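With one protein chain withheld, the remaining protein chains of the complex are depicted in position.
Every chain is named by a letter (A and B) in the order it is written, and numbering of its residues begins at 1.
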Amino acid sequence: MTVTDPLPRAAPLTLHDDRLFPAESRTRDIARELYETVRNLPIISPHGHVDPTMLLSDEAFADPTSLLLQPDHYVTRMLHANGTPLTELGVGEGPLPEAKARKAWRTLCANWAVFRGTPVRYWFDSELGGIFGVTERPSAENADRLYDQVAERLAEPEFRPRALLAHFRIDVLATTDDPSDDLSAHRALAADPTFGARVVPTFRPDRYLEPFEDGWNAAVDRLAAAADMDAGDYNGYLRTLEARRRFFIANGAVSADHSHDDVITTGLEPEEAARIYRAARAGDVTAAQATAFRRHMLSEMARMSCDDGLVMTVHPGVLRNHHPATMAGFGSDTGHDIPVATEYTRALQPLLTRYGTHPNLHLVLFTVDADTFSREIAPLAGFYPSVYVGAPWWFLDNPAEIRTFQRSVSEIAGLSRLSGFIDDTRAFCSIPARHDMSRRLDAGFLAELVAEHRLDLDEAMDGLSRLVTDQPRAVFKL
Amino acid sequence: MTVTDPLPRAAPLTLHDDRLFPAESRTRDIARELYETVRNLPIISPHGHVDPTMLLSDEAFADPTSLLLQPDHYVTRMLHANGTPLTELGVGEGPLPEAKARKAWRTLCANWAVFRGTPVRYWFDSELGGIFGVTERPSAENADRLYDQVAERLAEPEFRPRALLAHFRIDVLATTDDPSDDLSAHRALAADPTFGARVVPTFRPDRYLEPFEDGWNAAVDRLAAAADMDAGDYNGYLRTLEARRRFFIANGAVSADHSHDDVITTGLEPEEAARIYRAARAGDVTAAQATAFRRHMLSEMARMSCDDGLVMTVHPGVLRNHHPATMAGFGSDTGHDIPVATEYTRALQPLLTRYGTHPNLHLVLFTVDADTFSREIAPLAGFYPSVYVGAPWWFLDNPAEIRTFQRSVSEIAGLSRLSGFIDDTRAFCSIPARHDMSRRLDAGFLAELVAEHRLDLDEAMDGLSRLVTDQPRAVFKL
Partner (left out) sequence: MTVTDPLPRAAPLTLHDDRLFPAESRTRDIARELYETVRNLPIISPHGHVDPTMLLSDEAFADPTSLLLQPDHYVTRMLHANGTPLTELGVGEGPLPEAKARKAWRTLCANWAVFRGTPVRYWFDSELGGIFGVTERPSAENADRLYDQVAERLAEPEFRPRALLAHFRIDVLATTDDPSDDLSAHRALAADPTFGARVVPTFRPDRYLEPFEDGWNAAVDRLAAAADMDAGDYNGYLRTLEARRRFFIANGAVSADHSHDDVITTGLEPEEAARIYRAARAGDVTAAQATAFRRHMLSEMARMSCDDGLVMTVHPGVLRNHHPATMAGFGSDTGHDIPVATEYTRALQPLLTRYGTHPNLHLVLFTVDADTFSREIAPLAGFYPSVYVGAPWWFLDNPAEIRTFQRSVSEIAGLSRLSGFIDDTRAFCSIPARHDMSRRLDAGFLAELVAEHRLDLDEAMDGLSRLVTDQPRAVFKL
């Protein structure tokens, strides 16, 4: 190469206006028209994993890697599958030294091809192009240049967390929180007159309902301390949970989130529950007793929801931490939670027998077992006024599965029983891309119904705006 | 609004000629051409739930609500899910007073949006537009006007049951009947020279095969009385069932229909079956014995089908009456039967080992667990000459699931192993809409094969007419 040769041109990174719309031209035209009506609507995010202290402190993000790569197990698991050790990506570590952050970023860019055809690639394109103004497809060659470009942006005031939150038009953002949390960050945000968004906590009591898990006794003690109550016996334990729910509600919470191996909700007689609780507090509970207790408590959680109005979301059926060595080295939520077949019809019958038509109950069913959408979840939501179909989530949060979901669930339960989109993400900057993807796919789906003369255009428009705004607000009581 | 303002225009209700065809223009052209060849063919309905006395008495339908809303759990469950108590819809009640019928109709129209994107909406549009000449989309505003319009039609002779049956071009209509039924309505219809259609009963012995269910003993007594036989011991019971099957066949029946929790067909030694039968008649049977007996009897039913030729249809995998309070207040078939995962491969092996290649056996497998189509049902029908794939049914009777079914089942078992369309409905006026939907979807599916150069046009035409006419006739021995 001589000095007069032009530099090798990187492939462009472009965000086409029609991306994700159906290819067929009439349908695409309709989709485009529909999408324009919701494109710029504010974002309602009723379930996610953003850290509220990030918004409270509003410090500049440290670097591209710690913002976009290191904490996102959607990204790191794919690099791991393709041969990159998690240590090279800083998984499970705190802040990374500049050299390591940059090296991890290079690995990301050099492996850009492994994301082809995945939603991760789609979100990344949207983030890099739409937020940071990147115009080149990442590669080994331009990795450092892109790192510098993003890092430069991150140093600007417009790229601080609060500015981005406003720029993303996020009206409501739910976090996920431990019931012992003092919610000081949420309270400080709510008290700050300069902060416009609504950031609400979510009550996530899983660990307090599993007496066989390590640390359960200490956790219950912590919870009782937070509530300033006595959880010495089963009744005190129930009252403690109720008190903490009230505390969460007082600080803006609208929902409680539950994830266990299954959603079986068989109740126990109170005496039996009390007996198991006593044994568990004495450190003398069997795995079978603990499971029976947890199933009972899931039903109790529904009872409490009928009393206090917290929306109840459930998402069972994931075998957590499949690879012990990765768990030991890097902790949980590092990409090796793997779905298993799940059952809802029989599992939820005890709960729904008691509370299924209670006007206060909103029960949103999520799954990572796509079979259950048409077989169990849609039929349940098509009868019980309390049951809503949670959006495709986690492994299923991608165009292929979303399209299958839209078609099969809405045929059975109707559009009105859907929760609206849930981003469920730890990756702050991917929130707008994820919601935009959902809007585009919903527009495309409704456009197909119009193109097949199954729905009129005005109905499709109304249906789309309900999916984007009214339904998440109604289902999550926002 | 002044008197000179035009009345607010309701949105139009239109039935587009191309509805449900693929949007892609070449494929749509082919679909249209295919559809025209079957559009007006008579309807063969080998499985459904129309009441034959309705055709016998031929009285005018009472009102729009009792015809189109009250008895149709596809409709009432969705209104219930969206907040309407079933009492307001007259579910489980007899004839409704005019005021209540009209109020329920208003609820239906005011909630029109909840049906968007569902087949219920599609059928309703076809019925209202195609049969009753409605040209406005239902709404709270025009509900009374539409009620009056439909009610007016129903008073006309052309809208009596027999006239509609002829207008719908229904050649064969199978009802579903209790084995103790005297089939007097069927006999009277068959004897009536002015009645042109073939209305055949279907032998549905479920309750007689479940000794643990309440009322089993009384039911068996009733059956024996109807047969004028002695069901005092197991052999008498078998002979009684055989006699009633003969009686049904003599009165036109072509099939026996079976729906239990599972389709396990493990046989018992005759002595063991006799022993359980004796215990059951003495009121002293366990649930496990009763289940073993029922599984044995399902295999016996196949043996009888080999002997007498009745087609055997099975549709397991539904947890009936999921919500006890609804069951207590409104009875069964009120929208809260919910599917569960189902197994066919191992379950049917005992039956198919014995009878799978018997020339008299036609075994049609239905499912509401869509996974089983490609995994189990199509492979079984792709080997056993006795096994046919039942059309997508109940929760799966919608365009999305039908399309998935067409593609995956026909690839594995071939088009020739399909039963043809089954409407399975209680909603008399939806029969033509349901068959028309199926014809449009079959035309669309075959058009895709032609457009992808996998099938020639003449083959697609032949295949479509077989699906609409020849296959249901052959599979159901009509």
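Simple rule for what comes next: contacts are C-beta pairs under 8 Å (C-beta built on N, C-alpha and C of every residue); 3 or more make two chains touch, one makes a residue touch a chain.
If you're wondering where the values come from, they're calculated on a predicted model, not measured in any experiment.
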| Chain not shown: contacting residue from B:L67, B:I338, B:L449 or B:V468 | B:L449
| field | Omitted-chain contact residue, chosen from B:S57, B:N235 or B:Q349 | value | B:Q349
| remark: Touching the unshown chain, chain B contributes residues 22, 24, 26-27, 341, 343, 345-346, 349, 352-353, 356-357, 371, 374-376, 378-385, 387, 407-408, 410-417, 446, 448-449, 451-456, 458-459, 462-463
| query | Please identify, in ascending order, the residues of chain A that touch the omitted chain? | reply | 11, 14, 16, 18-25, 77-78, 80-83, 113-119, 121-122, 137, 319, 322-325, 335-336, 338-341, 368-371, 395-396, 398-401, 404
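By our rule, only the chains that are shown with their structure count from here on.
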| remark: Per the C-alpha means, the centres of chain A and chain B lie apart by a whole-Å value of 40
